[in-house]
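Below: one structure in structure tokens.
Excluded from the complex is one protein chain; the other protein chains are retained at their positions.
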Amino acid sequence: MTIRLGRREFLMGSSALAAAAALGVSPAWAQNALRLIFWGGQARADRTYAVTDAYAAAGNPGVEGEFLSWNDYWPKLATQTAGGTAPDVIQMDYRFIVEYATRNAIAPLDDIIGDLGEFDADQLEGGKVDGKLYGISLGANSVAMLANVTAFEAIGEAVPDNSWTYADIERLGEAFKAAGNGMAAMSDGSGSEPFLDNWLRQRGKALYTAEGKLGFDAADATEWFAMWNGFREKGYIVSAEDNALDTGAPETSMVALKKAALLPSNSNQLVIHQSVNDDTLTITSYPRIEAGVGGGHYRKPSMFFSVGGTAAEKQAAADFIRYFVTDPEAGKILGVERGIPCNASVREAITPTLDEQSQIALNFVSNLGDLLGPLPPSPPAAAGEIDTSLLRVLSQEVGFGGRSAEDAGQFFVDEATAILNRAAS
Amino acid sequence: MAVNAAEAAPQNAAFSTTKWSRAWQNHAPGYLFLLPWLIGFIGLTVGPMITSLYLSFTDFDLLTPAQWIGTANYERMFTNDRNFAAAMRVTFTFVLFSVPLKLAFALAIAMLLNRGMKGLPLYRALFYLPSLLGASVAIAILWRQIFAGDGLVNQFLSIFGIVGPSWISNPNYSLWTLIILSIWQFGSPMIIFLAGLRQIPQDMYEAASLDGAGKWRQFWKITLPLLTPVVFFNAIIQTINAFQSFTPAFIISNGTGSPINSTLFYALYLYNEAFSFFRMGYASALAWFLLFLIACFTAFSFLTSKYWVHYDD
Amino acid sequence: MATSIQLRQIKKAYGDVQVIHGVDLDIEPGDFTVFVGPSGCGKSTLLRMIAGLEPITGGDLLIDGQRMNEVPAARRGIAMVFQSYALYPHMSVYQNLAFGLETAKMPKAEIAQRVQRAAEILKIEPLLKRKPKQLSGGQRQRVAIGRAIVREPKIFLFDEPLSNLDAELRVAMRVEIAKLHYDLGNTMIYVTHDQVEAMTMADKIVVLRSGVIEQAGAPLELYNNPRNLFVAGFIGSPKMNFMTSTVEAGALRTGGVALDLGRDVTGATTLGIRPEHITIVEGSGVKFADLTVDLVENLGGQTVVYATTRDGQALTIVLEGQRHVEIGSSVSAYVDPAKAHIFDAEGNAIR
């Protein structure tokens, strides 16, 4: 096992109790079982464990799974990686794959993954960093607008279809205002990174360039914030105060709290949101900037399985991943919980077995039509920081009136550039 | 009468007066009792502490070996980090208000509970309940139920025709909901105060009441002075805890410190730097600066303690 | 067999502050020695140094001729009774008494026997099962003494053991401790700020002030021949009267009256006379002052007269028996020259 935090850095700490090591108990994973770690809830765990059981039952090595919530997952994975004890199979997020791959914390899979069958090319591409394959997509999804069907019916408006535009936000905004039931048309999307990305892509720009630079300028950002200011002032979207109640958990969303009828989200989130809402929900596309303008959406790998950079049995780990994404029986167990399966035969095998919400999600992702644009390059390593500590904070500052749209637009570009430069150096 | 040293020596062999053995006699028991702590300190604590000090001078992303970058982390902290400034502001406000209020509350309740009235164990348990709950997810949800726009507080205010804001999601008030949370969980200092009050001999009060001292005067002249070691302890501990406060903000804002960094506690910022943005080197620098701040405060408290803390010995 | 104690140039300093300044003292085997002095004089510190509770900064402490400076308290063969009694609050009286014996790993039967005997001596047998907080002050005092007795130490130390008792109990306990000393015959050292206790109990009184022995000796020796003003004033009750004096032509003048003591009075500045040595009947000594009576207390056995000399010095007189003295009346005071004390400007007695 490599020690990433080397002894030199570690100085004296370990030597003092080195003698006690002899008494220590050897780690539990000394046996041959593969260690798998993933984030998620109970539903995901149930499905995942059912697959590992089936895998072991078929005469393969056992897989010992551990799952954590998103917030707990990353500190633990980082600690284990730093300690050189990372698990064999690691669930990886789009946001962090570059980070882990460039530091060899996960292993390239090109030579060991074997035949994945009819696997969506764009999904394979999404798992590549610097041309090498580091993650196998566990499902495709797309940004999607969550809509409360019951609320729309109540005010006599139709749920927008995939052709709707930003102009419709105003129309629907007025309609919901007129209804006066305390529900706005939409939640505040100004702090949503995918929403901004979608808007920029329709304008022929992007959040980030392939070189890892910012793909837009201060004027774009200013216009973005100003547009949302307009919506907010007219009451088409929820107030800044209400929007800040949303901490990202499905239960705290504006749709769950019945404060908005539309919520920018992801296709695979429909099932979750429905489970905490007694109204009927569906999904539709993000609005178009003009009728007929598309290209904002893309099919994004929802999450990956990667192999730990220090894993002893890399081949065995890759074998398990291949089974996980290509075996039809595994596919039936997993459903679309992690997104739409990327292997065509698995997709076919599971379609009849899906429930209504899953069907909606699958159909949405499969039928994006002209909304579908090219897959963007992997985001630079600092993308996560720009999202959480800059875009979200700025959108709130503008929302609460602490900053003008112009100010925020310029500040966003300046700070984001600085963060990108710092991360690159 | 001359002392015959030679005569005395044999019987005193066990207490031979060589310098070394005298030192052994005087210092050995202290060190023997301290031994477990010393082993733990040197074996488990010093190493990681020095490591983190070293890391504070490096660029360490957890995944690749640390790179020595000198004082760059510290320079950035003071010259080029608006989040650091925000975190300092939030944390100092929190410490300044939550600690005194929490202590006053804890002491007041402890005094009430120390009156020897009926149903005491029940009250004590009830008052401790919030602290038992800790900063769990359940608390985060509960706090939203209370302080959201249509929450309990505003329902109460609406009786008087007041339309309150959404306290927890308004950057002007969100920190205060966390201060209230901290005060509400006053169980630990309360218990310590209670234990301290138990150490005050009852006859002191009897003597004082014979001398005609009223309750208020008894409190200022007897209870408080005799309780100062405990007050001192609670003040130090609560301040250190408040400086390091992490979990409530982490849970309630889901780790973001929102809205607009208004609940970006120092420790939360540090945690995000370390584990969300993989800047363990910078996080270590933040940690050591925090240690420096707390150490200054604690040293100051200890230095002034001799003027207001009364020990029995 | 009783034990001797010698202090040789014993010093104590806390940092730069010296509180005991080189004390020399011999305590004979079986003596009851009382350290007396005003609070802060170092008497308790000295006792605690003998006990082994305070490290000795300098000098030698000898017990039975052996140097004990470095010997731990427990190995010096000493028992101590504390001012606060320091009874272990969580133990019963029996356990309090047995604690030291258990520490010495004595067999249980012997412990029981010794505790029983001590309890008999101190009449606390019915209390053995009680906790200290269930005892009265006097009972606690007995238990504290009992705890010292059971260990059968060579030396007993008492640190103001009676100061927490009321007056009546104090007298009773005083007698008991004296009797105890008589019965056991051990060397005992007793610290008090009460000179009556010192006078009544001591074989030898050691008067301390500011970490220095002012005088040591038998009670009557100190009473009769105080070495200086301090001792003279401290020993005896009511306090010795001091009058400023001058020497003119070899004779002492005080309060406007010249008197002849029949000895050399060169250098005397103060005349000291104990209240009980003054008479107001002519012919019972030499006259030394004319007084105006301010107040009279009739105690039955004695009559205490408070008076002022012509030059305004206050004087206390204790007269035997029941005497009638008119307030405001003028009287003359007489003293036996042998019982008059004179002191020089430094406060030292002139003999």
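In order of appearance the chains are A, B and C, and numbering begins at 1 in each one.
Note that a contact is a pair of C-beta atoms (placed from the backbone, for glycine too) under 8 Å apart; a residue touches a chain by one contact, two chains touch by 3 or more.
One rule holds in what follows: contacts and distances are computed from a predicted model.
Trainee: Could you check which of "Carbohydrate ABC transporter permease", "Acyl-CoA dehydrogenase", "Cytochrome (Ubi)quinol oxidase subunit III" or "Hydrogenase expression/formation protein HypE" matches the UniProt name for the chain that's left out?
Mentor: "Carbohydrate ABC transporter permease"
Trainee: Could you run through the displayed chains and say which ones the absent chain touches?
Mentor: It touches the following shown chains in the full complex: A, B, C.
Trainee: Which one touches the absent chain: A:248, A:295, A:328 or A:402?
Mentor: In the full complex, the listed residue that touches the missing chain is A:248.
Trainee: Could you tell which one of B:76, B:89 or B:124 touches the chain left off the display?
Mentor: The single option touching the absent chain is B:124.
Trainee: Among A:151, A:272 or A:405, choose the residue that contacts the chain missing from this document, as touch is defined above.
Mentor: Within the whole complex, the residue contacting the unshown chain is A:272.
Trainee: May I ask you to list the residues on chain C that touch the chain which is not drawn?
Mentor: 51-53, 72-75, 78-80, 82-90, 99-100, 103-104, 131-133, 135-137, 147, 151, 164, 166
Trainee: If you put the missing chain back, which residues of chain B would it touch?
Mentor: Residues 23, 26-41, 43-45, 47-49, 51-52, 55, 62, 109, 112-113, 115, 117, 120-121, 123-134, 136-139, 141-142, 145, 184, 188, 191-192, 194-196, 198-199, 201-204, 206-207, 209-210, 229-230, 232-233, 236-237, 240, 244, 246, 254, 267, 270-271, 274-275, 280, 283-284, 287-288, 290-291, 294-295, 298, 311-313 of chain B touch the chain absent from view.
Trainee: Mind listing the chain A residues that contact the chain we can't see here?
Mentor: 3, 5, 10, 13-14, 17-18, 20-21, 24-29, 35, 39-45, 49, 64-72, 75-76, 79-80, 82-85, 87, 247-251, 256-258, 271-272, 275-278
Definition applied: only the chains that are shown with their structure count from here on.
Trainee: Report the chain ID whose CA centroid sits closest to the centroid of the full protein CA set.
Mentor: B
Trainee: From the C-alpha centre of chain A to that of chain C, how far is it in Å?
Mentor: 89
Trainee: Which whole number of Å gives the spacing of the CA centres of chain A and chain B?
Mentor: Those two chain centres are 38 Å apart.
Trainee: Give every residue of chain A touching chain B within the complex, in rising order.
Mentor: Contacts found on chain A: 4-6, 9-14, 16-17, 71, 74-75, 78-79, 81-82, 99-100, 103-105, 240-245, 247-249, 251-252, 382, 384-385, 388-389, 392-393, 396-397, 400, 402.
Trainee: So in the complex, the part of chain B that touches chain A is made up of which residues?
Mentor: Where chain B meets chain A, its residues are 42-44, 46-48, 50-51, 54-55, 58, 60-66, 83, 141, 144, 148-149, 165-166, 168-171, 174, 250, 252-256, 258-261, 271-272, 274-278, 280.
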